[in-house]
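Here the complex is missing one protein chain, while the rest keep their positions.
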């Protein structure tokens, strides 16, 4: 008679607002993180087991390039969101003054650029 | 039991998130996009194998693989449960996800030694 | 059987509950409230709570400010007890975790306030009441033995043979009507600002406790003293705290002139000066507004005449540090930024000095019935309350009432009399009938608006005998009409239409006592200004109004002498040293 109404599970909750959708996309970048790791492992396998040429051919397949372009976008999205959210867990206080989030974020992104540059240098420097 | 594990899983997830953020984009960019498209030349196998030679590099690589996969496993576990409403199957899902991550790390170790 | 049943989960009620729980865990204590405790109106208080702490201040000075502020209508023994215990109460709150604003050395900070000669108002930015209420509420959670009846509405006190035995209340969620037996009842139901059309008060402030006590035979005291706060936002009535003036805000008329200097409140100085100009008492400031309006020096808005509160010279940093909520409220509700714009304000009904007549322990003449907080009148506020005395009052007298009720419950262990059941059954029948619905009749809102405008017209800042007499008749007639009000909602579950009707009836009872007391007091004192009797008359009226309900429902007013201990009546001097 006076029972409260309990709404059933909303299966499409992630489509109810743009921000929910972005959240889900952010989480789904993890699939491409896993993919990227798998791809790199394939390459390592080719390097250590001999078959590098075969790997290079596989990597050149258009569908493979397409997948990797998506993976690039996903990992970049992951990097941006993850590095932006980091200051939430780490509140840095100097002498009672709270270091503003943008500074920490800025530091994170600079680190990202730096690491990327180093990696690129190691891979590409002429043998 | 898993209650006690949660903080450790989260640390691995967070560490993996940072590593993935710092390293993966540049790696896919180089090996997945620019080289296959011919914008850059593929380095020689010898050069790459040489780069993998030092022990610290191999240890680091295994760690990177493990952390990134843990990161992915953690998110995939939670997202699949939230997206598909599978929270009641948390235990098997967790086993599959984290098991997969461990497996991947093992493969990496095996390949590099 | 409940030993101490507290009606009201605001500051006074929760403080009383803690007093019982902390001193005698063997007693059962319950808090019953028509809203969840943290929604109670104490949450809206902004400016601060007064208590002497600083060096250079003294208890006597706080007493004197309070008594002169109250135009010598305060009971001075009550004021002395209040002032002496207030510091302890505010420190107790600190020990419970209240986030008081601090000095750089870690001590509690104080700010100036209207009518106070020293800085003694403790504050938590400008959300003092919010922090105070949440601290109290969260501290009560530590005591799982404090039983809570959340969203229960008390409709009647069970009184038999001059002694209270409990209450009848509706559980709003189910519509269930229950007689709840109790050895003692403490009314902590807050004020009645909603009886007026334009008020700072929340919608729950409908004078229920005053009406409950009054109908149960306990007299109300000093009901003619209704405080107008000088600075409310035009349309909503939302309060801009006095702290805005304490921090240095100016009141200016439409010509940009600090008009208070024309009303014997001192000379303008750039920095705020205690007990002067903008830091004068509220009654005098609100009266000055009326005179400005008559002189045509107020500005017109769709919601009536206004003057302006000027905070621009304080600068953004000070506003954000000291009165951030003022900025938030102005932005949301007035679409302006006090750092760059003038805030339009006008006087608004804010606080009820009168209430249920009690002694220093909150005891009413009905045995076992206590009252504390805004609903009570211990008589520390007299004819005009000073800002920031009320939050301290609800703590001091909440605790006192709790302790006294606990003592009464310990010493009166007799069982439940048959009256509990029979009165409960009667009330249940009445309320069930009320839910059967009535299609023809006037809407609650229509009656309510008529009551509000009648009251504002007759018992506003200035009052006249003939208007009051007419209002008394109109209100009596409205009481009749309210008995036949329309009722569309027949549901038992969360029937707010029925609650609104019960609240209306409470407000009507209270409104009639306000008008009757105002009519009886043929003098001008504090917040009660009679155009036909413009001066204070200590010969005839240095006395409280005490109003009883006659059997036919009409209010009958008598006088009760004021207790004077050390401060003989004198002139109220502001801005002149």
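Letters A, B and C mark the chains as written, and numbering starts fresh at 1 in each.
Just so we're on the same page, a residue touches a chain if its C-beta (ideal position, glycine included) is under 8 Å from a C-beta of that chain, and two chains touch if they have at least 3 such contacts.
Assume contacts and distances are computed from a predicted model.
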Which of "Site-specific DNA recombinase", "Sn-glycerol-3-phosphate ABC transporter ATP-binding protein UgpC", "Fumarate reductase iron-sulfur subunit" or "Fructose transport system permease protein" matches, in UniProt, the chain that is not displayed: "Fumarate reductase iron-sulfur subunit"
Neighbouring displayed chains - absent chain, whole complex: A, B, C
Which of C:35, C:226 or C:391 contacts the chain that the document leaves out: C:35
Contact with the hidden chain (one of C:28, C:44 or C:231): C:44
Of C:22, C:77 or C:489, the one touching the omitted chain in the full complex: C:489
Contacting the left-out chain in the complete assembly, out of C:111, C:127 or C:400: C:127
Footprint left on chain B by the chain that the document does not show: 2-4, 6-8, 10-11, 14, 78-79, 82, 85, 87
Chain C residues touching the omitted chain (full complex): 35-36, 38-41, 43-44, 87-88, 91-92, 94-97, 99-108, 127, 130-131, 134, 138-139, 141-142, 150, 173, 202-204, 235-236, 238-239, 302, 328-329, 332-333, 335, 443-445, 486-489, 491, 493-497
Residues of chain A (touch criterion as defined above) contacting the omitted chain: 1-7, 9-10, 13-14, 16-17, 19-20, 23, 27, 85, 88-91, 93, 96, 98
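Keep in mind that, in the parts below, only the chains that are shown with their structure count from here on.
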Pair with more cross-chain C-beta pairs in contact, given A-B and A-C: A-B
Chain B and chain C, separation of their C-alpha mean positions in angstrom: 64
Centre-of-Cα separation between chain B and chain A, whole angstrom: 11
Between chain C and chain A, distance of the C-alpha-averaged centres to the nearest whole Å: 57
Touching two or more other chains - residue numbers and ranges from chain B: none
Shared-contact residues (touching 2 or more other chains) in chain C: none
Touching residues (chain side chain C, partner chain A) in the complex: 173-175, 492-493
For the chain A and chain B complex, residues of the former touching the latter: 9, 11, 14, 24, 27-28, 30-31, 33-34, 36-41, 43-45, 47-49, 52, 56, 59-60, 64-65, 67-69, 71-72, 75-76, 78-79, 82-83, 86, 89, 111-112, 115-116, 119-120, 122-124, 127
In the complex with chain A, residue positions of chain B that touch it: 14, 17-18, 20-33, 35-37, 40, 42-52, 61, 65, 68-69, 71-76, 78-79, 83, 85, 104, 107-108, 111-112
